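Note that this complex is displayed minus one protein chain, with the remaining chains in position.
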Amino acid sequence: MYEAFFFLFALAAVGFAVNLVLQNHPIHSALSLIGVMASLASLYLMLGAEFIAAVQVIVYAGAIMVLFVFVIMLLNAGEEERTNFSRLAGTLGVPLILVLLASIASIVYRIAPSDEMVRFGDFHGRTADIGRMLFRTYLLPFEIVSILILVALVGAVVLARKES
Amino acid sequence: MIPLSYYLVLSAILFCLGVAGFLLQRNIVTIFMSVELMLNAVNLSFVALSYHFRLLDGQIFVFFVMVVAAAEAAVGLGIIIAVFRNRESLNVDRMNLIKW
Amino acid sequence: MTTTVLLFTLLKVIVIVFVVLTAVAYAVWFERKVVARLQSRWGPTRVGPHGLLQPLADAIKLLTKEDITPANVFRLVYFLAPALSVITALLAFAAIPFGPVTLVGGVDLFQIANLDIGVLYILSISSMGVYGIALAGWSSNSKYALLGGLRSSAQMISYALAAGLSLVGVLLLSGSLNLRDIVNAQAGATWGFIPHWNIFPQLLGFFCFLTAAIAQTNRLPFDLPEAESELVAGYHTEYSSMKFAMFFMAEYANMLTVSCMVTLLFLGGWHGPVFGPALLQTMLPLLWFSLKVLALLFLYIWIRGTLPRFRYDQLMAFGWKFLFPLALVNVLLTSLIVAYRAD
Partner (left out) sequence: MFQETIAPVGKRTMILNMGPQHPSTHGVLHLILELDGETILKATADIGFLHTGIEKTCEAKTYHQAITLTERIDYLCPLTNNLCYVLAVEKLLGLEPPSRAQWMRVMLNELTRIGSHLVWLGTHANDIGATTVLLYCFREREEILNLFEAVSGQRMMTSYFRVGGLALEPPAGFLKRVEKVMATFPDHIDEYEELLTRNRIWMARTKSVGILTKEDALDFAVSGPTARASGIDWDLRRDNPYSSYDKFSFRVPLRAEGDIYARYIVRMEEMRESLKIVRQALEGMPEGPIQVNAPAVVLPQGDNRKTEMEALIQQFKIVIDGFCVPPGEVYQAVESPRGEMGYYIVSDGTAHPYRVKVRSPSFANLQALPRLAEGRLLSDLVACIGSIDIVLGEIDR
């Protein structure tokens, strides 16, 4: 059963990701990305990271992607015409990406212990523990990230402001 | 039972698809979404390795990545709106004012 | 997990979905009745006694109506949007406990899944609900629908934040994200008659969450995405027949979810006086739970019958400049008190 679920969500994630790359209309790409994120959230659950899974849906799929969809709807821009598409990127890019994938995969197989099996329920990331670590071990990064997001907030407001 | 490496390879596949989208797409919003896809792929690695080491640090890193992604989305989309207001287009090839 | 348990669980899921759908249908009836009484009308009276069969008649009408798909819609998204709305609305019920643990054959009768992150789960599912509305508005290729979709996506993000923050107080008090644990923490009463419900220490949080939740479910005074006097019907202007009914169902299912959440988090869930024979003792918690949910639904409808609608900028200002800081103050106060007590 676990295998079935893994392959289901993994295939869904890859399928949506491929769709993201191939679609012409940004809203379809956005929908695909939401699909990827939902599949990944399920995979996180299977890895015992339920807090991260929930946050993935709330923050990534439920907030960031809503922003994307909102902007696409707001600009209401249709499909972009394909302009002076770089031939180099087409001919060299795809093979190079495949090379990249192959090298990463080989490294993963070299390094990752092949006998390590993921079992559901073996490891359970409790939310309370994450909170404790976040506010003890990682307090400084947490604060820095808070300031970062504040800066981003101000920046976004400045950018989107209409001059009166 | 699934070997851990499956998760890592899946992460690699998603990352490479993100790179492909980044290179192949001309729409700046889709390019931006490809970046998000890459971030998501890396997050999967983090969570998988967090499982491997039975340590929560990986998950906390994912948390930070999400916060950074949120900040990036806010500013990035703001820039996209500003650019679109100026140039009436989302095509990156049309944004070539400082290209020589 | 044995096959019988699996089958039993499947059966339970089907029964709960059926019950929820019936409850949704009768929530519509209840609303029509209560609003009618508020407005000195009768409401539905023709179909069955007190119009009790009205939901059935409505369902038949909506199912048999012509399903019109306008010519220039984005077909895939247009068809996907109502399904997305209903699915997200129904998924939320997976984590809601309707009563205390009642094991029959190793299966808990009154809850589908007892999640450790129940609160987060429901928040995340409800945050996905916005896609149904936003995409419906966008894919209809209609200006009114587009405005409705834009309004809803901005509104949902803004108020999801306030809703999430206003729950932090409850989470701090009960120290758990598990809905069942949160309810159990509210058992008992002070001096025998003041129940230990979270609403008393968390009045501010209760107010914030209820307001934000009303906004998230697009109900008056926050029903801007479908404001019929401005946007005709908002995001579902171009929908008809069953697809329209699906948005309708989703809205009422969301109302039910919110009422259940408020009951569980603030009103002590199924806790109430329990007495009598064994069977009654198992049924009474369910009754208390339903009564509390019904009271909240009534509140929803009462508000709808009384208040005018906000304007878009006022809605945003209210969410960001009033509700959000208020929720923050609530978090601050509660954490101070919790920290003080921990010492």
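Per-chain residue numbering starts at 1, and chain names A, B and C are given in the order in which the chains are listed.
The rule is short, and it goes like this: a residue touches a chain if its C-beta (ideal position, glycine included) is under 8 Å from a C-beta of that chain, and two chains touch if they have at least 3 such contacts.
These numbers come from a predicted model, not from an experiment.
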Contact set of chain C toward the excluded chain (per top definition): 35, 38-41, 143-144, 147, 220-221, 223-224, 227-232, 304-314
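Here is the rule we go by: only the chains that are shown with their structure count from here on.
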Labels of chains that are neighbours to chain A and to chain B: none
Interface with the most contact pairs, given as the two chains involved: A-B
Distance from chain B to chain A - Cα centre to Cα centre, in angstrom: 6
Centroid distance [mean C-alpha coordinates] between chain C and chain B, Å: 33
Contacts with 2+ other chains: residues of chain B: none
Residues of chain B that touch chain A when the two form their complex: 1-10, 12-21, 23-27, 29-30, 32-34, 36-37, 40, 43-44, 47-48, 50-52, 54, 56-57, 59-60, 62-64, 66-75, 77-82, 84, 89-91, 93-94
Sites on chain A touched by chain C in the complex: 27-28, 31, 34, 38, 50-51, 54-55, 57-58, 61-63, 66-67, 69-70, 72-74, 76, 126-128
Complex contacts: residues of chain C adjacent to chain A: 74, 76-77, 80, 115-117, 120-121, 123-125, 127-128, 130-131, 134-135, 137-138, 146, 149-150, 153-154, 156-157, 160, 164, 175, 177
